[in-house]
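Shown here: the complex without one of its protein chains, the others still in place.
So, subunit A:
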Amino acid sequence: MSAMHHSTLSIKIYNIRKAFSNDGIMDQKEWVQIKEIVGQALSLEADSRDSYIQEACEGNELLQARVQEQLRSIAQSEKENFLEDIGSKKGAFIADLSNRWTSTDPDKLIGRQIGPYEITRLIGEGGMGVVYRASRIDGAFDQHVAIKLIKKGVVSKATIERFHTERAILARLQHPHIAQLYDGGLTPEGIPYLIMEFIDGVPIDQWLDEHQSTTAERLALFQDVCQVVQYAHNNMIIHRDLKPQNILVDKQGHVKILDFGIAKLLKQNHSDDSNQETLPNNRFWTPYYAAPEQFSGLSTSVATDIYALGSLLYLLLSGTKPYNFDSKSIHEIEAIIKVNDPECPSNMIADSYPEKSKIQKKLRGDLDALILKAMHRQPQHRYRSVGRLLDDLQRYESGLPLKARKSTFLYRAVKFGKRHAVGVLIFLMFCSTVIYYSHQLKQERDHAQLESKKAQEVTKLITNLFQASDPNYADGAVITAHDLLDKGAFQVQKMTNQPLIQADMLLTIGQMYQNLGDYERSKPLFKQAYEINQHQYGLKDPRTLQTLVALLGSYHFLKEKAQAELLFDKIQEENLLEVIPDNIQMVFLLNERGLMDLREGKFGSAEIWHQTALERYKQLPEEEKDKVFKSLLLNNIGFSLENRAQYERALSYYRKSRATVVSEVGEHHTMSAVAFGSLSRAYRGLNVMDSAKFYNEKTLNMRLNLLGEQHEQVADSYLNAALIARKEKKFTTSEELFKQAKQIYSHTLSDSSRFVGKLQMEMGLLYLIQRDTINARQCLKKSTKILTSTLSVDHPWIKQNQRLQNAIRKASGKALN
């Protein structure tokens, strides 16, 4: 009896094991049990289910667990509408099966409805998807849009949320030369789509070729592109996929850039996005314009767009792509792009270009250097911003030495020897001068005689100039802007018997040189005009002051600090500020003057200059005001206060600075990042560590996103974080952050930059606090070496350095005792 009972029991246990073993195989008998209990439970009220199940399972815990699992699965499957996705999930598959969407022909989607739009026409296929033209179904208003269907399915909840946030940021990017993003979402099949402004245009390279544009015209249009990209960068949006197909020229000849920031929008979720960004496995992805770091999956930044702009200029000027990737695999391409610099564009002029050798000559040297600098394999060696790239282009156009080229004496000499033709432009400028003087003539009857004399002189001058450059008179030499201005300046020098007209002409010609970016030549003309006017009218006459401000501008642009300072001293001594009329140029120069003091650590006088600049700014007419610039002025005042440990006052200026910039351009702007960083430092000074950390984090993230890791502004944020950590006595963290900041400064500036000197000093203090005098002394030694060779003896950092040396000496003395 007992034996039989035993065997029944063991069979029962065996069955249970079999049913509930880890391999999950369930036999029919168990399933019948489970489904009956579950069925019964489902017919009961939720609160009485548990007790019923417990009873029904008769203490069989494994059975009970299975029953509960089945109940949970039923609830969850109901919630998710599992397998009920009739017509949608299978929909695409059925369509595929029914061969409706065969081959690689995306035309098959024409006629489909997406949102309130119906797809009418295929526009193109690209790396990320396919673009259609669509129009509103309701016909409410005649609006055509472009709809982009995205290839990679965005499925997870996290990605969809990210998609929406990014889209909101992009929707804010409103610029006449950027295709506006209207909306986006998911089709019933789960394909993400974007609805964008429809641009009827032609890719920029094609447009230029069709118009048989000259190199100068190509450069001009390229500069338009740069300005648009610069606008986006200021709003902290990086394009990431700049290429001719995304840069169209419309019927009016205006540039329109598509897909701003779309590459980021379509990144997979945050955790695994670093490698996904450029979708290297996508067979549609064309890497012609992708920067090397995009292959490595490193984070993209402003430098990535600068690389693409370099590639674009390469193509636009030479007609050839920087690399030949035809029939190469993605890995081969990666290897090529990471090891080889592209060939100089001047050696790669397309055969189809007319006057190939002439173009070659134009590109050789400066433009080669400029393009290759923008396309440097290492991001930190490219132009630091689109603005700097534009500066160099302008320098090229004015025949000035480029930043992209090593500034040897020979190069500069050759540069100044070169001239280039801008004949039409210069003629227009002289014409406008004549019109100006004629206008003056009507306005001021009192000075009628003098003015008409001036107008006559100008007319005479122009006639002379053009006669001189007429082929019949001057051996057929090419007329160039500089030739004409040089001649003009020469003629004006002879007008010694009419000093007033002469001064006016000097100022005019000087301004023309300045417009061409040639400050070297404008300076002596301004100086002469200033001296004449001062002699004739006196120092405080508006005409004298006008020339003085012009001269000050030349000193500033030429970085002749000593000269500029002398002139500012004069302004101060003679109380000229009261009589100089308010204009943005003067406010700008006052700010620059303050910055000169800031660099030398003269915080007291810097504050006064910046306060003065702010006062003057407030007097400006509304149309001249620039809120972002005002925010900068407020920030600069705060900076002087902060450096004199007046943190409360600094904080109040920083707050105003932030409010000003945020109300004007929002938080997503480089100036806003500056304001947050400043707030953080002031809070650190006031020991409000939570706020200090909060704002520093904010700045750091914005900068990392925009600039990438290797940028001095990122190092500034790390340095601030290090100082915060030091104050919080988190010494290990602090040390790490110092090192991180130092690595970046050394990399992007130089090992002997004064910022590295300052950092070494702060690190020395960190070691001293921990009574590590050996390391402290080592840091200080490095710091002293750098600071004494870069700063003047009375700079506060030098003094700080000396105090610290004393402190270390005392501490090591104590240690020895």
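Throughout what follows, contacts are C-beta pairs under 8 Å (C-beta built on N, C-alpha and C of every residue); 3 or more make two chains touch, one makes a residue touch a chain; residues count from 1.
One rule holds for everything that comes next: contacts and distances are computed from a predicted model.
Student: UniProt protein name for the omitted subunit, picking from "Cell division protein FtsX", "Sigma-70 family RNA polymerase sigma factor", "Iron complex transport system permease protein" or "PP2C family protein-serine/threonine phosphatase"?
Tutor: The correct option from "Cell division protein FtsX", "Sigma-70 family RNA polymerase sigma factor", "Iron complex transport system permease protein" or "PP2C family protein-serine/threonine phosphatase" is "Sigma-70 family RNA polymerase sigma factor", the UniProt name of the unshown chain.
Student: Of the residues listed, A:L149, A:I178, A:L258 or A:L393, which one is in contact with the missing chain?
Tutor: A:L149
Student: Please pick, from A:V38, A:I333, A:A564 or A:L700, the residue that touches the omitted chain in the full complex.
Tutor: A:V38
Student: Mind listing the subunit A residues that contact the chain we can't see here?
Tutor: 26-28, 31, 35, 38-39, 42, 69-71, 73-78, 80, 82-83, 86-87, 89-106, 108, 110-112, 125, 129-130, 149-153, 189-191, 283
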